[in-house]
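Missing here is one protein chain; the remaining ones are kept as they sit in the complex.
By written order: A and B. Residues from 1 in each chain.
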Amino acid sequence: MSDRLTRKQFFGRAAAGGALLTVPGLASACGTSVNNASKSNASAPVQKKLAKVLNFDNWPLYIDVGKSHNHPSLQQFTKQTGVQVNYVENINDNQSFFGKIQGPLSRGEGIGADLIVMTDSSGYPQKLIQLGWLEKLYKPAIPNIKNLVASQQHPSWDPNRDYSLPWQSGMTGIGYDPNKVGYELTSVDKLLSDPKLKGKITLLNELSDTVGLIMLANGDDPAHVTKTTWNRAMNTIQKAVNSGQIRQFTGNDYAPLLANGSIYACFAWSGDLVQLKADHPGLKWNLPDTGGMLWTDNMLIPLKGNVFTASTYMNFYYEPKIAAEVEDYVNYICPCQGADKVLEKTDPAVAHNTLIFPTQQMYNNAHPFDPVAVNNPTYKQQFQNVIGA
Amino acid sequence: MTTQAVSLPAEPRPRVTAAAIGRWVGSRVLSVYAVLALLYLFLPIVVVIAFSFNNPRGRFNFTWEGFTWKNWTHPFAVPGIGSAIRISLEIAVLSSIAATMLGTLMALALIRYRIRGQGGLNMLVFLPMATPEIVMGSSLLALFLNWSFISLGFVTILIAHIMFNISYVVVTVRARLAGFDRHLEEAAHDLGANGWTTFRKVTLPLIAPGVLAANLLAFALSIDDFVITYFNSGSTITFPLFVWGSARVATPPQINVIGTMIFIVAVGGMLANIVVQNRRARRAV
Partner (left out) sequence: MSAIAEASGPPAGGRERRSFLSFGRRRKLVAYGLLAPGLAWLLVFFVVPMYFLGETSLESGSYPTFTFNWAWHNYSDAITTFHTQFLRSIEFAGIATVIALLISYPLAYWIAFRGGRWKNLYLLLVIAPFFVTYLIRTLAWETILADDGWVVSVLHTLHILGPNGRLLATSGAVIAGITYNFMPFMVLPLYVSLEQIDWRLLEAARDLYASSRIAFLRVTLPLSLPGVFAGTLLTFIPACGDFINAQLLGTPQQYMIGNVIQSQFLVINNYPEAAALSFVLMAAIMLAVIVYARLLGTERLAGAAAAAA
């Protein structure tokens, strides 16, 4: 800055900048709607032309990594279709990511991504559909959709898979150290009442996971939440909090605590235990006998994303060979049928790992959470009150 | 000239008084205390460095599984970690320097001159520190979204970091200016120096430790910032964003390696600087 701004210049520029900060503009960016319809999903008919670049936002370390730090499956996609993939790992949390993208989306603008991945149990994919901020998939470009695992084909929040396709799945159950606990822990009731576990257990701060498991233990159905079943679950949790049984409510920071022995048991995600068991083979993960929760990270096309290219990629991913490549690295639950057959030959350990390719019995025992209840503001506030903030 | 006529009184032997013992103990205690405080600061860092040699089979680096060199021979094995730390360092250097300049000028103005609205300005300096990061980050994002000529990424992160660093610089430099001896400047004036020369040759060197400390503080704040950066980063990934992002599925030891490397480079650079200064001082003597 060689010449200082004169006062006149300074104020002139500030005024110009200020003129851009219109109240409606900023207000709507903050989520207020001022004369704008939020259901603006009138997409033009899909152009059947591949874009030059696919902008793919995903969670970190959620895709295969090759020897030279590239992503072989993405390179194969480029070779097959000629589309470059701009792969960005900038999603680390559903809530924060939503907080970041809701600004442009609420004004009908794109976010610079053709494909994003968000978890159904957070309620945000449902919210995005409701708000009209997603584009529909172009099914004619996705014949491989038939490879989708049966129990994932008709989720209640997107019954025809019009807006989403799973990228990876996971289950929520009980992770524990049998040596510390002393027995096979398959009961949520035991988890919450065994005095030996007092102060040595954690639950998740994710509403659908924790409340879902509690409801199942209470004999209620988490896929259809009513006020009665909700209050019952809240009481159960509150009692355990008051008695000091529950040490903390965590995100996935239960993992170091379980690994170093500070906690004996917790509500845990299947994929985390796959990693922990590599170093601590004694640790175990079960679906509770009353049932566990199933969640999916879904590929979604945000407003103004290139529908045809994104759909083409989704089809590519649902090729069992490709899904197997990704699965071999990611080690969560694969949503593509046939991938385990491919891995039988190349990596049988992964193919036979029930935390990666669950049995049908496990699928029967794993439930989704009520997609409407998960976004109910009263329920959300009540849950936050119970977990402390 | 006789040499014996007058002899200087012999140096009085230090009396072993309680006060003397107290002083001796006091200075030792101080050193011990300071070393303990430094150890306390470094205890987790020792663990971090140790775990950079850890050899876990899984993707988490929580418990000791065995020693290996491979993290150090392949520090950038995790894709994205190299560019993340590079971007973080660039932003930290740029934002700390910019914030130090802006903040030092502000501190000078606030201390030296009776400005109308001084109280309000002081409050304005404190407010960014008091604002919860999540609302500061998201409000700033809303601002940037309205200015479509700025695209979210490196520049917006830099702007945000400079913004929150200014307050910390102002408060730190002001602590230095508060005890500043104005007579030195007056003396310079009396010797014919104009304002700028006085500033350059008298004021600046005397407040330099304050300015340096403020710079270090701003650097530390910038390199470790997460929440504000997350909201204003677009698709750019800084080192904290990378670490927090991967934490859901992995905590690769390479993170420890990179952190240690930065630390070693910084300390090494500082040591080299000190050695050079010493040589220069010795030569000047």
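Here is the rule we go by: a residue touches a chain if its C-beta (ideal position, glycine included) is under 8 Å from a C-beta of that chain, and two chains touch if they have at least 3 such contacts.
The structure presented is a predicted model; accordingly, all values stated were derived computationally and were not measured.
Asker: With the full complex in mind, choose from B:Gly82, B:Gly153 or B:Pro240 the residue touching the hidden chain.
Answerer: Going through B:Gly82, B:Gly153 or B:Pro240 one by one, B:Pro240 is the residue touching the chain not shown.
Asker: Using the definition of touch stated at the top, determine which of A:Pro72, A:Gly99, A:Pro178 or A:Gly338 touches the missing chain.
Answerer: A:Gly99
Asker: Given the contact definition stated above, which residue among A:Leu257, A:Leu287, A:Ala339 or A:Ala373 touches the chain not shown here?
Answerer: That would be A:Leu257, which touches the missing chain.
Asker: Suppose we count only contacts with the excluded chain; which residues of chain B make the list?
Answerer: Given the touch definition above, chain B has residues 19, 22-23, 26, 30-31, 33-34, 37-38, 40-45, 47-48, 51, 61-63, 101-103, 105-106, 108-115, 121, 123-136, 138-140, 142-143, 159-160, 162-163, 166, 168, 170-180, 182-183, 185-186, 189, 194-196, 198-199, 203, 206, 209-210, 212-214, 216-217, 219-221, 223-224, 226, 239-240, 243-244, 247, 251, 255-256, 259-260, 262-263, 266-267, 270-271, 273-274, 277-278 touching the missing chain.
Asker: Tell me, which residues in chain A touch the chain that this view leaves out?
Answerer: Chain A touches the chain not shown through residues 4-5, 10, 14, 17-18, 21, 23, 26-27, 30-33, 38, 93, 95-96, 98-99, 102, 106, 131, 198-200, 241, 246-249, 253, 256-257, 260-262, 377, 380-381, 384, 386-389.
One rule holds for everything that comes next: only the chains that are shown with their structure count from here on.
Asker: Counting only Cα atoms for the centres, state how far chain A is from chain B in Å.
Answerer: From the centre of chain A to the centre of chain B is 37 Å.
Asker: For the complex, which residues does chain B have touching chain A?
Answerer: 56-60, 62-63, 65, 76-80, 138-139, 141-143, 145-147, 230-231, 233-235, 237, 241-242, 244-250
Asker: Please give the residue numbers of chain A that touch chain B in the complex, ascending.
Answerer: 17, 20-22, 25-26, 29-30, 57, 59-62, 65, 69-71, 88-92, 96, 99-100, 103-104, 107, 112, 251-253, 255-256, 259-260, 271-272, 274-280, 330
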